[in-house]
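Note that one protein chain is taken out, while the other chains of the complex remain in position.
First chain written, first letter: the chains are A, B and C, and each begins at residue 1.
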Amino acid sequence: MPLAIELKSITKRFGAFVANEDVNLAVESGKIHAIIGENGAGKTTLMNVLFGLLQPDEGEIWIDGEKKSLPNPAAAIAAGIGMVHQHFKLVPSLTVAENVFLGMEIRKGGLIDHAAQIKRTAELSKQFGLQVDPTERVGLLSVGIEQRIEILKVLARGARIIILDEPTAVLTPQESRELFQTLRGFVAQGMTVIFISHHLEEVMEVSDNVSVLRLGKNVATRPTAELTKSDLVQLMVGRLVSFDRLPRVASVGKTVLEVEDLWARDDRRLPALRGVSFGVRAGEIVGIAGVAGNGQTELAEVLSGLRPSSHGSIQLNGRTITGASAREIRAAGVGHVPGDRLVRGVDRNASISMNLLMGRQDQSPWSKHGIINRSYLLEQTQALIKRFDIRARGPESTAKSLSGGNIQKIVLAREFTGSADCLLIDQPTRGVDIGAQEAIHGEIMRQRDAGKAILLISVQLDELIRLADRILVMFGGTIMGEIPGDRVDEEEIGMLMAGVVPETHSNTVGAA
Amino acid sequence: MSDRFDSLFGQGLAILFALGLGALVILTVDESPVRVFVTLLNGAFGSPERIAGTLLQTTPILICGIAACISFRGGLFNIGIEGQLFMGGFWATWVGFSFNLPPALHLLLAMAAAVIAGMAWIAIPAFFRARYKTNEVVSTILANYVAILFTSYLTINWFKRSGGQSETPPIFESAYLPELFSFSRLNWGLIIGLVLAVGVYLFFTRTARGYAVSEMGANPKFAEYGGIDIKKQTFLVLIASGAVGGLAGGVEALGVHHRFMEGFAPGFGFDGVIAALLANGNPIGTIFTALFFGALRSGSLLLEVDTTASREIITVIQALIILAVSAQITIRRKASDSTAGERRWKF
Amino acid sequence: MEILERLLNISLVVATIRTTAPILLVALGGSFTTKAGIFNIGLEGQMLVGAFFAVIGTIATGSPWLGVLCGVAAALTLALIFALLVVSFKANEVVVGLALNILAGGLTVSLMKAIFGTRGSIFGHGLVGLPALRLPNVKDFGWFGQILSGYTPLVYAAFLLVPVLILFYNRTRLGLYIRVVGEKPEAAEALGISITRIRYVSSLLCGLLAGLAGAHLALGYTTMFTENMSSGRGFMAVAILIFSNGDPLKILLGCLLFGFSDALSLRLQTLGISSYLVLAVPYLVALIALFALSYRSRPRVIQETLASMGRALSVKSNTIQPAAATDASKP
Partner (left out) sequence: KDVSVAAISGYFSQGFGVAIVEGLKKAEKDLGVKVKLVDTGNRALDYEEQFNNLAKGGEYDVVFVMGWELVDALQKAAAAYPNTKFVFIDGVLDSKQIIYANFAQNQGSFLAGALAAMMAEKGSEIDGLGDGKAIGFVGGRDIPVIRDFMVGYEQGAKTAAPDVRLDAVFAGTFDDPAKGSELTMALYGQGSDIVYNVAGPTGEGVLQASAAAGKYSIGVDVNQCDVAPGHVMASMLKNANVAVYDLVKDLVDGKTLEPGSVHTADVKSGGVELLLCPGVADKIPADVKEKLEALKADIASGKIKVATTTQ
């Protein structure tokens, strides 16, 4: 089998930190090759090296049997490599066609030929079955379509080797399946796909070969068929992790959070919530499933007072908190783990202790008479670092010096140790590796057992299935239906997530 | 500790580099750089009077710098300190000459007038910044022009004293901010500035409210999420900054000039902004940057008399130093932190 | 009525065009940096050195066109320093911009003293300005001809640059890249577009136009150099850039509004209003425009409230058809 890519002894350091150590990787041509590994294992770094965004400190890159040096992405593109990044890099104000041809514009007489670009985009879209409207502005499109555009960009550059970094994190199961169809179509045309994912089912389903990175090293490259899911997990974390549904407790208390006919708009002032109603009881985890961008984040923001609602009511322990400020809602007993932890959840440049202080800086004993109680803060920080297993040099380490999973733990430590009765948890494990995921899930269960009412928003179905007592599916700002946590039908959820009410589905919309 | 030393060392090198460039500029206008620098030093520190003169120059830069620090910490850019200073100066003077009151009371009222005038002058930009995110850099810069014209208008058209001076009548002695020494106009304004600097520093590092403001400056979304009322706090931070800007004007009017005139105190607002920026928004650091600028200014006054170089040379050197230090700050940040270039203060 | 006639006449239109031109030139320059995501508060200084060296160049060579070249070269030098510090060293752009303004002020005066022995203003010394262009057959067009003819070349250049820049941003590669670098630098980087290079190019293009603006001030608008002769026009341009977001058409509108209020306010003085108040008019107009434009979002809030109230009355207990709901949520 000819090798599309061969990485030989790649080492990449960031200062003293070794992100990739002596990595050898062989990718067969015409295959789908999955790369898995815990957060911070060095997957993205390795791909960045392969795409010319980073320069390896040691090692060689061979492409189609030739040794190449890739000083920049342009060289990688010239060598036939294309990369779809974990975070999309599209320009919102430009049209689909402009985005696809950005950097390689079609020009006539020195000027950009928009008509020709639109035509070529339409052709490509047809050829590869990636449906888009070339003239639409990207800022108005959904995430799924944005990804198609990213792939079109790569294809328009004539890539034969396509790297996708966590492409399914933002997709519905159906969309993911469509994507896999597309990828299979690519390999059928002789192209090669490298695919990074934290979803092991997907890896099992779609890949031909799989490489596992652990702590920057390639610990195994095997044909997928030879491995089971638990083999993969073991390779990744070096130990066994359970995937089963976690045990439920029977005792559910009174209703803590009650939402009725809630309406709100998103940042673009388009309707984001359209009459959402549900309730969450003490000691219960209510899951919200749905494809990202269907109102889940707005829901959490409205409930936590960060976004105004235009209609409807929210009650906490029987008290109306509609329209209350974030401060009042916090004081009333709502904790919030935001979905975008780096933007909202922490101040990346501040120390762990300063991050733990947020929201309670006015409360005794954190502060007295307006003066921050530094010794108490330090004491608490140390205790929380220990309890939540935050891996950091010390309480004064800045948040940004920690890995994603550890940053998430800071947020949890802060929100879970307050006096909240109700916790809004948005994507607690997004981009967090399996080991940390387990710890976080354990922490959430503990909160439930302590009698808190928990609203758990996640785009990862397996997470909801694992934790939630009931799952509400959101689509287009409404709740499409409710599914009891103990008899989940993935197919049914998938259809609800896509906005289709299955005929078998009997639950009424929005009822708590 | 060694980090701090490194930083000081780096700043020192940057300043030396700028002075070197400045020396070249001096050579092009046919003066001896050595003579210029010696004269500068002599002018700034050559005698108790001159040291007092340096501190006298430092005072308004320091107070304006603190006003700037307050807004920077909250992630805001009050470049309108100049305008607040003019308004503060005028209204303090107005209280000073319009009423005849018992000494301490009169001074207090005049100071209060300065503070209120500064707050009032930033209130509208602050409101629009808080409520509608109207860019405060531009609104406060534009407000500067209006403030300067408006105070001149009041001075010339309504309150002009007789004679050829474009100024108001002098204030009553009961409104004087007392001088510190008999041999200089240096006054309690300096003490006010120093106390403010320490106070503002403690406020930001030790108090819950200061923490809230700092976090709003560092990451407004985080602060909002943490229950901080961004709109209200934005308004308050700008108002506080304006209050200190107004106070700077009050100190100049009541402590130094004892009247208000056209061209009352031009440029101090900008000097303050730059002193605060060079100190990275730290009020204690601003004491030193303000002193540095004050020394340059005061040294330059002798320069004009004792050499053939003119004050503009100092302006040039000052600009070069700012440029060198601003580059140096970020080179260091780049070396120590992979997210260099992330701008702390955004527009 | 008579007062209105005294204020509003063709000479006001012509004056508006004249007062608009220098701000328009420098604001269009700032459009490059604004679009590229750089806040350039140093326009004032670039304009000032542009004016100074345009005069020096003209005196030295005897040709105003070579003078314009010198002015532009000087502004480009300042722009290069700006780019070096802001783009390469990632220094704070406000600090650098303000410092360069200070530098420009000090340097022009020092050099003026060194070269001419005095400060203040430079005229005479064989200084010649740019010729005014009289369009042929202008008489046939009546008042329209009066409005169109008789300006120095850079005035025409300023106004012609507006459509040129619109074309530039929409149809040329460099224009597109500048927009992309400003809006989404990581997108540019991922595609191998060098952010650094584009930011340098925009800073220099900005310097080019700011230099032309300065040269126009010294050789077109007047024929002299005076200390600090840019007189806040660079700051005005920055204000206009903020509310126009760098779009050439909006810049034109902003500058015209500004030029008009300036021209009008000069005429108001003869009605006996104090000069101090009248001179504040352009700044007040800019402030009000700034506030009004950010106040715009207000009506939407009202609309939203009305809409939601309407909804509350009509659809209150209905369950929404999900399919319809999605359609409505897409713009």
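The working rule: a contact is a pair of C-beta atoms (placed from the backbone, for glycine too) under 8 Å apart; a residue touches a chain by one contact, two chains touch by 3 or more.
Note that the structure is a prediction, hence the values are computed from the model and not measured.
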Where the missing chain makes contact, among the chains that are shown: B, C
Given B:Ile156, B:Leu202 or B:Leu236, the one touching the chain that is not displayed: B:Ile156
Missing-partner contacts on subunit B, residue numbers: 43, 49, 53, 56-57, 60, 149, 152, 156, 160, 162-167, 185, 252, 256-257, 261-267, 297-298, 301-302, 304-306, 310-311
Touch residues of subunit C, complete complex, unshown partner: 6, 9, 11-12, 14-15, 18-19, 22, 118-121, 123-124, 132, 217, 221-224, 226-229, 231, 262-263, 266-267, 269-270, 274-276, 279
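In the analysis below, only the chains that are shown with their structure count from here on.
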Chain contact graph, described as a line, ring, star, complete graph or other shape: complete
Selected interface, B-C versus A-B, where C-beta contact pairs are more numerous: B-C
Subunit A and subunit C: spacing of chain centres that average the CA atoms, whole Å: 43
Distance from the mean Cα position of subunit B to that of subunit A, given in whole angstrom: 46
Centroid spacing, where centroids are CA-atom means, of subunit B and subunit C in whole angstrom: 28
Subunit C: positions in contact with at least two other chains: none
Of all residues in subunit B, the ones touching two or more other chains: none
Subunit C-facing residues of subunit B, complex: 25, 28-30, 77, 79, 124, 128, 132-135, 137-139, 141-143, 145-146, 149-150, 152-153, 156-157, 270, 273-274, 277-278, 310, 312-316, 318-320, 322-323, 326-327, 329-331, 333-334, 340-341, 343-345, 347
Residue ranges of subunit A in contact with subunit B within the complex: 14, 304-306, 325-331, 336, 338, 343-350, 354, 357-359, 361-362, 366-367, 370-372, 374, 400
Residue numbers on subunit A that touch subunit C, as the complex places them: 53, 72-74, 77, 83, 85, 87, 89-94, 98, 102-103, 105, 107, 110-112, 114, 140, 261, 263, 265, 268-272, 274-275, 310-311, 475-478, 480, 499, 501, 509-510
